[in-house]
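The complex appears here minus one protein chain, its other protein chains still in place.
Order as written gives the chain letters A, B, C and D; numbering starts at 1 within each chain.
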Amino acid sequence: MIPVLLIVIPLVSGLVGFLIRNEKTARSWSLFAAVVTLFVSLSGLILHKEDAFLSADVAWLPAMGSRFSVALDGMGQVLCLLTAISFPIIFIATWRTPYKNARNFYALMLLSQAGLMGVFLAMDALLFYFFWELALIPVYFLCSIWGGEKRIAASFKFFVYTFLGSIVMLVGILWLYSHTPDHSFSLKSFYALRDKVTGHDQLWLFWLFFIAFAIKMPIFPLHTWQPDAYEQSPTATTMVLSAVMVKMGLLGLLRWLAPVLPLGTWAWGDTVSMFCIIGMIYASLVAMQQDDLKRLVAYSSIAHMGLMCLAVFATTQLGMQGVMIQLFNHGINILGLWIVVELIERQFHTRKMSELGGLAQKAPVLAILLVVVALANVALPLTNAFIGEFLMFSGVYASAVTRYNVVFTVTAGISIILSAVYTLNMIQKVFFGNTNTLTEKAKDLYPNEKFVLIVIVVLIVLIGVYPKPVLDLTKETVDTLLTKMATATK
Amino acid sequence: MNAIIISAVWGIVMMFSGIFTRNKTSIRYLAIAGLIVLFLANILDLQGHHFFPVHTANMLFFDTFGLLANAILFGATLLYFLLSARDIENVGVKPTDPESVKAGVNTAEYFALIFFVLCGASLVTTFNTLLMLFLGIEIISIPLYILTGSDKRNLKSNEAALKYFLMGSFSTGLMLLGIAFLYGASSQGSFFIDEVAAGRAAISPLFIVGLLLLLVSMAFKVSAAPFHFWTPDVYDGAPAVFTSFMATIVKAAVFIGFIRLFGESFGPTQVKWQLFVAIITAATLFIGNLTAVFQQSVKRMLAYSSIAQAGFMLFAILSLGEIAKQGILLYAAAYSVATIGIFAVLIKMKDHSLEGFNGLAKHHPVLAFTSTIFLLSLAGIPLTGGFFAKYYMLLSVVQTHQFLWLVIFGVICAAVSVYYYFRVIQAMYFKEGEPQTLEIPAGFNGLLILLAIIIILLGIFPQWLLNQLSDIIYL
Amino acid sequence: MNNVISLVWLIPVLPLAGFLVCGLLRRHLSKSLTGVIGSGVILASFILSLLIFGQVRQEGFQAVVVRLFDFISVGKLSISFAFQVDPLSALFLLIITGVGFLIHVYSTAYMHEETAPDFARYFAYLNLFVFSMLLLVLGSNYVIMFIGWEGVGLCSYLLIGYWFKNIEYGAAARKAFIMNRIGDLGFLIAIFWMISQFGTTNFIEIFTKAAMPKAVSTGVLTGITLLLFVGATGKSAQIPLYTWLPDAMAGPTPVSALIHAATMVTAGIYMIARSNILYTLAPVTQTVVAVIGLATALLAATIALKQNDIKKVLAYSTVSQLGYMFLGLGVGAYTGAVFHVMTHAFFKALLFLGAGSVIHAMHHEQDIRKMGGLKKHLFWTHLTFLIACLAIAGIPPFAGFFSKDEILSAAYEKNPVYYAVGVFTALLTAFYMFRLYATTFLGKFRGTHEQAHHLHESPSAMVIPLVVLAVLSVVAGFVGIPAAIAPDAHWLGHFLAPVFEGSTRLHPAAEADKKLEWGLMGISVGVAALGMIYAWSRFSRKPDLEEAQGFGKVLADKWYVDELYDAIIVKPINALGRFFNSFVEKSVIDGIVNGVGRLVQYGGRQIRLLQSGLVGGYVLLMVIGILALFLVELFTKK
Amino acid sequence: MGTTQVLFWFLSVLALISAIMVVVSKNPVHSVLWLIFVFFAISGHYILLNAQFLAIVNLIVYAGAIMVLFLFVIMLMNLNADTEPQKNKWLKIAGVVAGGSLLLVLVAALKHADMKNQLADMGSGDIGLIRNLGLTLFNDYMIPFEITSVLFLSAIVGAVVIGKKD
Partner (left out) sequence: MPINYYIFLSVALFCIGVSGVLTRRNAIIIFMCVELMLNAVNLLLVAFSKMHHHAQAATNPNAGIDGQLFVFFIMVVAAAEVSVGLAIIVMMYRNTHSIDVNFLNRLKN
């Protein structure tokens, strides 16, 4: 029941949103819908923990062996919660940003939320693919209509990139489907295939899936759509893209690839890990050179996602748990960064760090909140990201599936240092130093912005200090995942 | 049989209607009425009510597959008539001549020809001998030559008609040579499709030659590369309203015939020709998609896109399974509806180039929105019928566990296709401009929305069509 | 009795509360209220620490672990948020809260020029620092320690960059943070290694497992300890990661006193002392630690010789003294090292606070060449500063003498070369400290008239901490009287013995040769006195005011180490980044992506040409197509 | 070599030469005339094969009606050799080469056909007689026969639509 609601509420309210004439009403309506979704998600987390509430299964395309099957497992809970939290935060944070044709804007945002929820909830490969694309289309329109100067090219690059990846994945899904004995797309049938698909087939099938996920995450060298898309999108959309959408890739990896093709995952682990690490270092180095705030955050996100992917391939309990919790943390943290970027851009109409400076004098609250978020970005202890990165790194170090675990840990660890370099640089250039003519008249936060940033900071600290609830939530998922991945490697 | 006879008769009725009335509206309504009758008669046929118990000497075989295909074709034609019948009346009209504006030029004849084409199409979907296939294709082709050239003062239309005619008759020659060889190879000396490939014939070189020639000529008719060259020119030169018809209903009909021919007669010898179909498919996908990328005229782009779509439909020929048969019907339906829709919009545009679409979303949101749905469907994005169409095609090949390279190549081409379809969307939504349109009649928007809804329904519940289709699993 | 100990969580929580109150309400608190809250919470912690210290001192005390909650619990790995109370942590608690409290009090006066919100911000940072530092020493496992470890780094960053309008200060802060991070990476990897080796991060479990014979190979231990040491070099400013500390003097002077002298920089020593058993089991690491420590001590001392900024001299002296402590750790004199931490905390804090008082009086002038003759104007400051100088120079009976002597004698036992270098460094120390003293306080005043006019002793809130610390600098040494003077009088040694029990069992301290000890003591005192007297006599009359020349310039320019790092690390990395950003990213990766797009377009344009518009051409192509198919047929048949 | 053989070769050679002449003649009228020769030769073959009905129909429909129509159109347009501009020489060569290659390839593909023992009945068998054909045509081939009327109707309509001057 709850999963269905999570998809249907944003979907329906988004469609209704198209019809609302008044801009303000549309805004409020979307916020209302997003908050309702959040409550539904929370109720799934707290009140209704029975399976009956957490899954739904309806006949959809019986002749094709596909069902409308959705369920909330631990990972799903985490990601749905992230999605559900993100959207109200985004709506509140951008409350003052004027969008022409706001109703369409908000309606499309809600549609993308529905798509994202669907991706996180789908337990049927075809349904998964459906939502995968459904989440993409609204975002494409959002970028292309409300984006920056080069929006058409950037969003199109993004679209073609991800579409290509996903359609290649479709081939993989079809291949697996055609090998299921019961001709079914259900996750269970796919898991049952594990021993039937030979190692040789897994070797190439792996890439059919992984490319789609790698593009989404993105993993070096398939990342070039990302900085452009982030830069050109309206920030609200960028938030969706980077906070939630990139998680689709990881979810795909964790739910649809690693347990389904464990041999392939195992065999290509080192190769992929290598790309992840190159990407981490590379993106960090490139981030150091950026002057545009959005691009900086974009590259930093690439580095972080690289680590998460690396941890998945380490196949250890520690690492997986780290990934699970980081799924949430990364979303929250980057959301905070984007909100700050959005506020700066709205006030000064520039994102160039070189044109800013001295904001800490004029907007101390913003500065403090940003510093906390930035510290979470560099994974300082007692922030949420530390928990995730600590677990992931220790997972990589303890990995038994690769011989290069130490090398991986150490080289990937360099990015910890580099992340400090560019993050502190950003703080320095934007907030410290003296004001200039542009930042002279800077204003501090409005209450709504303060509210969302405080929520984010509270979440950052709360999870950083007491991560147990989140860890417990995904414990079961991790255990099943590891069993699925492990039995085949023997 | 219902469909064949009624369509032929109604064609004659339409032919004569021009004598009795000069009022083009009544002619139009007559045509639409005829089509409804045709559609219903075909549905009745499907349910076992045969109006004309004619002795066919087994030359036609009315199975569910063929009749369903007919239903789809007629349904699509109905939508086509509803949307574009008014534009048929305007073909060849001289704006300076009030008489022709009022009554249209040859309106009745155009409708008659379309009915004849439908008659040919129903032959092609239900043939059981090569003779009927040949006749059906000719009955389709000859009216099309004329419809292509119907805008007589337009040199482009002239040129298109001439090219189409010359190349069409050339391909007829190839087809006949192929049929002759198959006849020579058959053991019994028969043209029945289940006999031509029986017994020792299958190993005879005559058979191979005949099969190849037949493949080539069918490939020509469905505009598969490298036999597609007529398509862009003809689609571009013909009046847009007829291009719409040619690119959708006619093409779908020929595909049904194609799969029928190869499924029934050459199914057992699949291994011998699969490679050729694979090559043709790859070439079609490649050329269609790549050439469409650079087109500046939307009309011509759609022509190339129809080649690219044919490439996908060829997957069904390649795999020839139950899935393929279901898929080709679904493809025919989804593709036809989307293309009819996008052409209906295109006809209303004064400027057929890409720039002509700039800023359409602002001035005509319904046109832009529905066009977007149609284009998304053509690109094969989920939630539209086009997705399941492509899905079936891919699945049918994947299930053969062969030609995976072709599937991958196909999906890459599909990604390329996104490029040119989205250029139109980009023009409509993200660019500024003052698009010039013709007068948009009342109800037109509603019909477009209806089409869009059909597309989306097909994209969410292909089941209602597939439920029908699942009956033909064991043909 | 455990009631007090179970309240140990209050010790860090109080400063945290202070941080939250000061930080959140900074716009609403008056300066005096802020000062009271900020110092009060530390005082409360100090009192609690005293109580706990009282408990720990009792005979037969066993280390107590107070578990608060599960921090990270994944599978078999369980990391709890727990505090460990034992002699070592109790001692550090005292130092941190005690010195911390004094510095807070001092700060209320020193920072009074700031606006109220900034003032509150300062105290919030300071409280946060104390909180982190307390976490660091209280943590019962490496992860909690690491939390504190990074926390102090953060606070250091915030406080160095406290005056954020100044970009250079910001750069110094960043440098400190990043260099610390490099060390932290080593620490982190060590933790990962320990997790995979021992499956836990708890001190007690790890030390027990490591101490079991043949449980863990020496190689593994060497690796882990070396990595931990990398962390220590970052935090405690040792070669090669020491260059941030002198730059860190950009922060307010009390901060330098607290963080960059008394407490944070000793975290590395604390960590190694805490892990002493691991180090004892890894002799190679011990040697490395000793050598690095000694080298740092010497290098920093040489640089200090030619510095003219009062705080810079003190900063290099801190680096140098830290080197001593590492030497002590490296030669196995853990008690000595901790002893030196304590005494150093007192006298170095005193030195910095004194310097702060001077700077305060001089209106933010830090160049000693523009001072001189301050003795007359700043009585208390001068007096306490002199005491501190004597203490650091190792003149008996001041505190520094005892602790330094303990380290040096242990070094002699290990290797006389260590001793020789150590003594030479002591000479340099005495020399530069008294150069500083003489230039600042003796001779004539060399500042401007205006400065001369305003010269005055600091307010009592600043003087009282100076006096308290001066007293401590005098008496603190008596807790560790060497056996040569009075057998069994080493109270600190007894107190800490349970902590180092494992190590001493492996390497029992050799029976000290009294004669030798006296001899060594004599040499070091003599050398120190020599340096002191020489410097005093030389600089009180004719201060060293010219720009350094020749070798002196090399020293004044800090051996060009910063320039070296810039050339071999910073610049190449930046160049690499630029290369990636402007070439690889745009031309290679994006180039390939766009290239594919362009290739498709180009292909489209070329293939379009096939569509020549000529029927003959079309038919020809069709026929060629047919020919191709037939050829395929003919060739595949065979 | 019997008479039929002689006739076969004669007619074959005649057909081939005439066909080539159709292609190479500059003057369209000549082409038409050569084409008529081909039709005659082919009709001769039909007779040899005892397909009298087809032979007659071929002459009447093709040589008689269709060719006259062609000739009529050509005359109407007043075409002669000069009206056709010279086609690109290379394209021409390419055309001939392509046609020749097609022949080669087809022959190559067919030469393995084991048809040596398959004979085309000559002079015997009466399936080609009008009576037999007619009987089959109006029984089994009723449907296609009727269907062709649709074809003709559409052709008529088409010719009217296209040919009408308006």
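As a convention for this text, a contact is a pair of C-beta atoms (placed from the backbone, for glycine too) under 8 Å apart; a residue touches a chain by one contact, two chains touch by 3 or more.
Because the structure is predicted, anything quoted here is derived from the model rather than measured.
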Q. Which of the chains on display does the removed chain touch in the whole complex?
A. B, C, D
Q | Residue of B:89, B:109, B:233 or B:264 in touch with the missing chain, whole complex considered | A | B:233
**Q.** Absent-chain contact - pick from C:37, C:615 or C:629
**A.** C:615
Q) Going by the touch rule given at the top, which residues of chain C touch the chain that is not shown? A) 608-609, 611-616, 619-620, 623
Q: State which residues belonging to chain B touch the missing partner chain.
A: 131, 134-135, 138, 142, 145-146, 149, 152-153, 155-156, 158-163, 165-166, 169-170, 172-173, 176-177, 179-181, 183-184, 188-191, 206, 232-233, 236-237
Q. In the complete complex, which positions of chain D touch the hidden chain?
A. 4-5, 8, 12, 15-16, 19-20, 22-23, 28, 31-32, 35, 38-39, 42, 45-46, 48-51, 53-54, 57-58, 61-62, 65-66, 69-70, 73-74, 76-77, 79, 83-85, 87, 91-92, 94-96, 98-100, 102-103, 106-107, 110, 113, 115-116, 118-122, 125, 127-128, 132-133, 136-137, 141, 144, 148, 151-152, 154-156, 158-159, 162-163, 165
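Basically, only the chains that are shown with their structure count from here on.
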(Q) Based only on mean CA positions, could you tell me how far chain A sits from chain B in angstrom? (A) 43
Q. In whole angstrom, what separates the CA-based centres of chain B and chain C?
A. 78
**Q.** Centre distance in Å when chain B and chain D are each reduced to the mean of their C-alpha atoms
**A.** 32
**Q.** Residues within chain A bordering two or more other chains
**A.** none
**Q.** chain B, residues touching no fewer than two other chains
**A.** 208, 419
Q) Looking at the whole structure, which two-chain pairs count as touching? A) A-B, A-C, B-C, B-D, C-D
(Q) Can you tell me which positions in chain B touch chain A when the two form their complex? (A) 376, 380-383, 387, 391, 394-395, 398-399, 401, 404, 407-408, 411-412, 414-415, 418-419, 422, 426, 429-431, 461-463, 466-467, 470
Q. Where on chain B is chain D touching in the complex?
A. 4, 8, 11-12, 15, 54-57, 59-60, 100, 105-106, 109-110, 112-113, 116, 119-120, 123, 131-132, 135, 138-139, 142-143, 145-146, 149-150, 152, 161, 204-206, 208-209
Q. Quick one: in the complex, what on chain A touches chain C?
A. 157, 161, 221, 223-225, 282, 285-286, 288-290, 317-318, 321, 358, 360-361, 364, 368, 375, 380-382, 386-387, 390-391, 393-394, 397-398, 409-410, 413-414, 416-417, 420-421, 424-425, 428, 431-434, 466-468, 471
